[in-house]
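First, the structure itself, so that you have it in front of you.
Only a single protein chain was left out; the remaining protein chains are all shown in position.
Going by the order they are written in, the chains are A and B; count residues from 1 in each one.
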Amino acid sequence: MTVGLEHFLILSAILFSIGLYGALAKRNAVVILMSIEIMLNAVNIAMVAFSRYGHLITGQVFAIFIMVVAAAEAAVGLAIIIAIYRSRETVDVEKFDLMKW
Amino acid sequence: MEIAFWILAVISVASALAVVFLRNIFRAALFLVLCFFTIAGIYVVLHADFLAAAQVLIYVGAIAVLIIFAIMLTRETPRGSPSGRFRLIAFLVGATFLVAMILVVTGTDWQVITEAPTEPTTSPLAQALFSREEGFVLPFEIAAALLLAAVIGAIALVREK
Partner (left out) sequence: MLENFGYIGIFLVAALLFAITMITLPILLRRFRIVPKKPNPVKSSTYECGMDTVGKSWVQFNFRYYIYALLFVVFDIQVVFVYPWAAAMGQLKLFGLVEMAVFFLIVIVGFVYAWKKGVLEWK
């Protein structure tokens, strides 16, 4: 069986589901961010697969922008986690139940 | 190409599962790096050579470093990464999403163009990003503004007052 568009899309769906499970089930905020990165990567695979099999370069441009947004999101997200850790000494999301302290 | 795809797909799914299920978060971060690397390999299989390099540069070079720094700064490694109360619901949501996606993907009749892919992609990509007529010029400058906001926000959050 030759590898076609469906294979890449299913790989992307599997990675996205794993990331979704991690983002919903985990309690450590850093692991949640790692799961979100896996989800963004899965979306990128789908983008590049469509770009390859639809013969349009635009999908790859979108993938680059997704990477940039992912980097900005990781930078700010991890900074927020570090700031919370400094005041509360934990990164367990079930203990972040105050908007202000 | 088929062999490369199957090897890379199996390694990337296995390392993503390791990221989610390992209890030691430092090892989970290292498996995340492996996952990013294999996804760069998948881009190579898809004939997206510039994106494979960008994946290694941004994800493996920058985001993984940020995540490992955050793990070292928060001293949570002894506590591991336990699952929360909604573990079962999360599993059901993930499984439902996966089944729905697989049904949709296999059920759709994809219109695939079979001609040879363009390569190398760097120059066409630059045309698509920067050219005056059909380029993404405004999103590119907005990306710069986003980066600026991210840098200033992160410095303001982390800086010692």
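Just so it is clear, a residue touches a chain if its C-beta (ideal position, glycine included) is under 8 Å from a C-beta of that chain, and two chains touch if they have at least 3 such contacts.
The shown structure was predicted, so the numbers you read here are calculated from the model rather than taken from an experiment.
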Full-complex contact with the absent chain, from B:9, B:32 or B:58: B:58
Chain not shown: contacting residue from A:11, A:34, A:78 or A:91: A:78
Of B:14, B:30 or B:44, the residue in touch with the unshown chain: B:44
Touch residues of chain B, complete complex, unshown partner: 1, 4, 44-45, 47, 49-50, 52, 54, 57-58, 61-63, 65-66, 69-70, 72-73, 75, 77-78, 119-120, 122-123, 125-127, 129-132, 137, 140-141, 143-145, 147-148, 151-152, 154-155, 158-160
Positions on chain A contacted by the hidden chain, ascending: 64, 67-68, 71, 74-75, 78-79, 82, 86
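Here is the rule we use: only the chains that are shown with their structure count from here on.
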Rounded Å distance between chain A and chain B, as computed from the means of their C-alpha atoms: 6
Chain A partner contacts - residues on chain B that touch it in the complex: 1-2, 5-6, 9, 12-13, 16-17, 19-20, 25, 28-29, 32, 35-36, 39, 42-43, 45-48, 50-51, 54-55, 58-59, 62-63, 66-67, 69-71, 73-74, 76, 79-87, 89-91, 93-95, 97-98, 101-102, 105-106, 110, 112-113, 115, 117-118, 121, 124-125, 127-129, 136, 139, 143, 146-147, 149-151, 153-155, 157-158
Parts of chain A lying in touch with chain B, wherever the complex brings them together: 2-11, 13-22, 24-28, 30-31, 33-35, 37-38, 41, 44-45, 48-49, 51-55, 57-58, 60-61, 63-65, 67-76, 78-83, 85, 90-94
